[in-house]
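Complex shown without one protein chain; remaining protein chains in place.
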């Protein structure tokens, strides 16, 4: 009894896709804070990127971000035969564009030197041109004078560290001593540097993850695997530029890239518990108790090393309700390691499911 | 300064996609009710479908439904040379399967006759075999005896109504007179019947929308346009079989298909306001006030016919924040028609945005 | 007997996606000619586009094109506060880039005036700066002096023709009289202008279809419907810049946009027959003859108005083999209209399937 197919006149695509709307990313807030989704490292035609600065805001809105910094290289201007060097150009072009869109734009620039010290983003600055100094130390000094948050970029980038291992040189230690280094990229583009976690803990620095995008975000972060763009999650008091800045200096950050979340346990633990809800058992008999765990977030959680007699691993898919069949033999607390929530160079988050 | 690409060892797809998880559909509840997502019309190999009954539950979980009814034809068994006729087979096979998965299975069957009266689903029955009677009236009587909710299927199906216009014949009026008709399909597969809206209002019947799927859900409702499967939204007191049944008989339903939502205004209006939130202005000057409208649901809303001097139309994309730039010339309330929320045969929902 | 899932160590994505490769578009050549896939209208940061000129070549290679022209506006330079006006900039930047990639770059510019005469692309020029004259007629004259092919862009664009109907003004007639107008855009971005077909036939002009892209090709031409970018097909003697130019002036073009192919019958007919192959019957009995039609191209063909007793319509999907069950009652030739191959303002291609 094959159905006759009659295509009714429906109204799909009556309206265009909605230029400039901000997608909702499903990530929870922490108690007392709002979670801002940020990318603090990207380029435009004003250094070695290939897009106009407004593109970076359009991309960010479409991807659900709250804030970006455009960080064109101060020392590298390969398009200067066609575009005169103006280190504040992207900022000038995007300031009003961001404000009209209720979007937070952070004024930034990339100090681009050989290792040591490597590359640094100066964020929350007021005039990038003044930072373009011959001496890197002068550049640091000027940035700090402007109130900058200094972010060490991709410290294990093989083009600058052939073995891929981040190293603290004297100049980094001097920055630390003066309190001028505020954060380090744990994740950049397709790379991450486990050792950075130890650095950030030891020196009390913010953990950062950024795209460092030179090309087109939608072409680099989609494809068959449909990977989200990397982002730094910042726990700010309110959704504003100044509150974002305060949170960054206070180090209240986590990093999300692919299906991995990384952050200090003091943030990772409450964040995980805000993402999930364990419901009351819906069925039980002599052998088993069945209950559901709801993961309201866009991040999957891979639970491994389950308590004795419990399921050895559980995949809490993003935006899904997962059923758990628990043997009555399990009497101790139901604890797991969350394989994809990193809390240290070699540590993952440990959680308990209370049903 | 092209980035060196180093593919780190990430853990994507360490775990499988999570067999049997229930996706979260982002639709709000109404005050005092929980919104159950349901499909009350589908087939299996036990009539003219092509899949085993458990497939229907796996599909429904993956698609985020709370309840389904499998409604194999009582009078049409094209596979009987290979499969002996058992009108309760799908129910027997799926009962435990549903319970283990915390999924609501409604016992159903399709009474399949020429027009009049056409096809009817008997839902919430206890024994489909007893309903397989020679006389359609005997079938109705037995269904009602079992406590059935009687749903008139695709009343404008051209194979039975060559002009596509639903018509009440004497037998339908007799059903109505006895209080035996409880709902009508407004949407079925790819068809919808505007006139059904008027019928449902006039006779106080539940509006229903179902897939009537014979094939494979993921192949029929995805494709280039990535259309969601049609569903009946039922506003139940709690998430349970009995509460679902109570809500159905009380007519607390809406229908969602493609990007269209349909339902009586008493449900459509509060549902819309639960989906959206109008935020306080983030920017204003002498000419304009700028504010954001958040649509937390998976349904886009197409606003048209705006108040004088306001934007004539606004697309509140699903799961998105939309910015609205409002001229200060607008002093009357900001009202719109919601083009894709149908509240009658020729009516759409009227809403006001209070900023 | 559920299968155990063991993910073998496979090598997918061992290598990156292959920067700079040219995708093969499956379109046939015409006897004696090679089919070049071209887009003769697009913008960069050097006028009101948002990408660097090399992006246009990268996009074109990925999409399988053989040739493009970058046609930045001569009279519209909204980025001039940041980028000094140089009408040849994109050409200078892309010349070597194209040559290294075996890609044909056509030197172009868009003469951008109010209607009349509207917008014109000058193609195959030698110095765009010389064409930037105050008087549009001086601009035309200089372009022609450089050997330009003059293409009238989007003649029914509502921003310039409020009723959307292309009109020949005196200046257009003068161009025609002097032999200075060589082609007209039948398709531009999301618009097409049926009347242009009649113009092109009457005045013997080339029919053209282009993207007029200002943004990012992969974002504008993909999405849910996965629409290919529009292109002009040029039937050239060989795959070279000069041969392309000769073919353009000779008017040997067709236009492909979405699932529509448009062109004069002298090209459309042999092109269709190069796309398909009718195989010998694989089955027949007293009632029917069954045979297959292979469509080797990336364009679907929608056949309608079939001969009496034949299937009334046939969808020859792209890259597919379609089975046809033909009644023995059909004795006349099997002819169809190809609904999506336009050969005139109101005409579609008529074809015969010889089985």
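Worth a mention:
Letters A, B and C mark the chains as written, and numbering starts fresh at 1 in each.
Definition applied: contacts are C-beta pairs under 8 Å (C-beta built on N, C-alpha and C of every residue); 3 or more make two chains touch, one makes a residue touch a chain.
No experiment lies behind these values; they were computed from the predicted model shown.
When the omitted chain is restored, the residue from C:20, C:84, C:147 or C:333 that touches it is C:20. Within the complete assembly, C:296 is the residue of C:201, C:296 or C:350 that touches the hidden chain. Contact with the omitted chain, checked across B:45, B:115 or B:304, is made by B:45.
Taking the whole complex into account, subunit B touches the unshown chain at residues 17, 45-46, 50-52, 54-55, 79, 82-84, 86, 89, 93, 216, 218-219, 223.
Residues 1-8, 10-12, 14-18, 20-24, 48, 73, 76, 99-102, 112, 157-159, 164, 189-192, 212, 214, 225, 227, 258-260, 282-283, 290, 292, 294, 296, 300, 302, 313, 315, 317, 319-323, 325, 339-340 are the ones on subunit C that touch the missing chain.
Going forward, only the chains that are shown with their structure count from here on.
In this assembly, C is the chain whose CA centroid lies farthest from the centroid of subunit B.
For the pair subunit B and subunit C, the distance between mean C-alpha positions equals 42 Å. If you average the CA atoms of subunit A and of subunit B, the two centres end up 37 Å from each other.
Shared contact sites, meaning residues of subunit A that touch two or more other chains, fall at 17.
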